[in-house]
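Can you read through this structure? Questions will come right after.
Only one protein chain is missing; all other protein chains are in place.
We just call them A and B in the order they show up, numbering each chain from 1.
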Amino acid sequence: MDWGNFAQQTVNGVSLGAIYALIALGYTMVYGVLRFINFAHGDVFMVGAFAGLYFHRWLKPLFTGWPAAASAIVILLLSMAFCALLGIVIEKVAYKPLRQRSRLTVLITSIGVSLLLSYGAQLIFGAAPKGFPQLVANHTISLPLGASVTVEQITVLLVTLLLLIALTFAVMRTRMGLAMRALSNNPTAAALMGVNNDAVISFTFGLGSALAGAAGIFFAMLYQAIDPFMGILPGIKAFVAAVLGGIGSIPGAALGGVLLGVLETLVVGYSQNIGIPSGYRDAVAFVILILTLMFKPTGLLGKSEREKV
Amino acid sequence: MSRLLELRGVTMEFGGLRAVSGLDLVVGPEEMVGLIGPNGAGKTTVFNLITGLYHPTEGAIAFNGRTMTRLAPHRITASGIARTFQNIRLFGSLTVYDNVRTAMNLNLRHGFGHALTRGRGFRAEEARIREEVMSLLEIFGLAGESERIATGLSYGDQRRLEIVRALATKPQLLLLDEPAAGMNPTEKSALIDLIHFVQDKFRIAVLLVEHDMKVVMGVCRRIVVLDYGSKIAEGEPAQIRKNPAVIEAYLGREAHHA
Partner (left out) sequence: MKNHIPHLALFAALAGAAVLQMFSPQLDDYAASILVLIGINIVLAVSLNLVNGHTGQFSLGHAGFMAAGAYASAMVTLSFAPVVAPAGPWAEGALFAGSLLLGGAVAALCGLLVGLPSLRLRGDYLAIVTLGFGEIIRVVIQNTESLGGARGLEGIRPYTNLFGTFAVAALTIYVVACLVNSTYGRGFIAVRDDEIAAEAMGIHTVKYKVVAFVVGAFFAGLAGGLYAHFITFIAPEGFNFLKSVDVVVMVILGGMGSTPGVVAAAILLTLLNEGLRDFEQYRMIVFALLLIVIMIVRPQGLLGNFRGWPKGKAGA
């Protein structure tokens, strides 16, 4: 057993998983509060990556003399803010009018929004992949067992962890977080208690979209190319991660994301040994989705919902 | 057989919540039994258990001597139990006629393939179904509205239609879930007559969940009282009316807090 290879695959898998986790958080929060699957969420991830690219291009002159880390943080924050704004606008324009309708109706609309974003991006930026700039130093650090990790991967892992902590704090310790939890538990009661549902919903969308935007930049840092359709597959996979962890559960989304990232990477990494061609990488997520929904539909950490008859 | 429907020690737990606790309930053939209790007592849960929407955590349910406990809802209906719903559940895009017609799927002999070939057997069966449905609608005075979309009917008519639809499944036991909800006194009187009529003409047993005491007392020969998921009293209307535990359940809690 080549432990070095296993360790390396795991490191890669966890970095990919962190990205899935960040996107999955947005799905799970929106689902928790509004009970619907926002199909367009994956495309916000794509927008984040493009925002990062263009902010870097436009602001580069301003950053001469700054340490790489500082300019990277600024770009990250700007892109996250841009995505947050985009998420809020989408909700107000496309989803708010449908609040009284069924979740399936909104899902269909969100498919429309997703197509609008990706084809719109294609129209504006062209279909060809673009290279993403080097935002942080280009080192590789050796780990025990012969594995190695790049600075980008460490950055992704650390910042994701920070964001997770910040998010948990926001949800558990702030008034807005309390309002979110109240709204996800019982919208009518929350409104009666004085919670401004619209504000909480906008906040949830904004927060989820900001995280997706961050994920977009991290993905671009790790894989170095971006294109208008980069969001579709990761978006669906992140949804699977959210379901795996238990839709509506924030720790579940994080756990699901990491698990999915690791599983996917291991399947590809060991494709020779297990006899599955690496071309099946994308099918891994779908198989996990189907198995989860068949055997443990509430996911690893979720709670079940009953329909009132 | 004196026990058409029998629940033995039925308990229903949802996570940490015990909605129904150790319930024993019997309904005899052609009996009219009422199930009452304060809000949240578990009455609709009992209906959902009987009709197979929930499976009991403990206990057994038998109908005509056969165990029903883990059967799928459509099988339970096929065995002879029909129901109406607290919040009317008609098929919103179908006509009055089609709503009742759905009950005919139970015993359809000319289904999928025959719908395509449309041979003589199919056409004969469709004609027979039309006759049956129309005569049923006729009995309840809804024949004139047969081509109207069901949700276009008045509220009272919709409730009646739901009962007609349930009767079309040819049940031996009819479960009525708060049929008087939202009705004015005149409508409620008409409902009492309707239920007597149904029971008499179709010779079926009726289990009625209802909040309106006038309707319950006017219809039921025997009443079972639930509170917090347990049976607290059972007997004839006159006895129940005077039963201190029942009065306590409905009024006592407020009196203690007063």
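Heads up, the rule we're going with is that contacts are C-beta pairs under 8 Å (C-beta built on N, C-alpha and C of every residue); 3 or more make two chains touch, one makes a residue touch a chain.
Because the structure is predicted, anything quoted here is derived from the model rather than measured.
Asker: The complex has one chain that is not drawn here; which of the drawn chains does it touch?
Answerer: Within the full complex, the chain not displayed touches A, B.
Asker: Of B:Ala82, B:Val96 or B:Leu191, which residue touches the hidden chain?
Answerer: Within the whole complex, the residue contacting the unshown chain is B:Ala82.
Asker: Can you work out which residue in A:Thr105, A:Thr140 or A:Asn186 touches the chain that's missing from view?
Answerer: A:Thr105
Asker: Touching the absent chain in the whole complex: find that residue among B:Lys43, B:Arg101 or B:Lys188.
Answerer: In the complete complex, the chain left out is touched by residue B:Arg101.
Asker: For the chain left out of this view, which of A:Ala7, A:Ile73 or A:Ala94 touches it?
Answerer: The one listed residue touching the chain not shown is A:Ala94.
Asker: If the hidden chain were put back, which residues of subunit A would touch it?
Answerer: 36-37, 94, 97-98, 100-109, 111-116, 119-120, 122-123, 232, 236, 239-240, 243, 277, 279-280, 282-283, 285-287, 289-290, 293-294, 297, 307, 309
Asker: Over the whole complex, note the residues of subunit B touching the chain we left out.
Answerer: Contacting residues on subunit B, toward the hidden partner: 51-53, 72-74, 77-78, 82-83, 85, 89-94, 98, 101-106, 108, 110-112, 114-116, 118, 122-123, 125-126, 129, 165-166, 169.
Here, only the chains that are shown with their structure count from here on.
Asker: What is the distance, in whole Å, between the centres of subunit A and subunit B, each centre taken as the mean of its C-alpha atoms?
Answerer: 48
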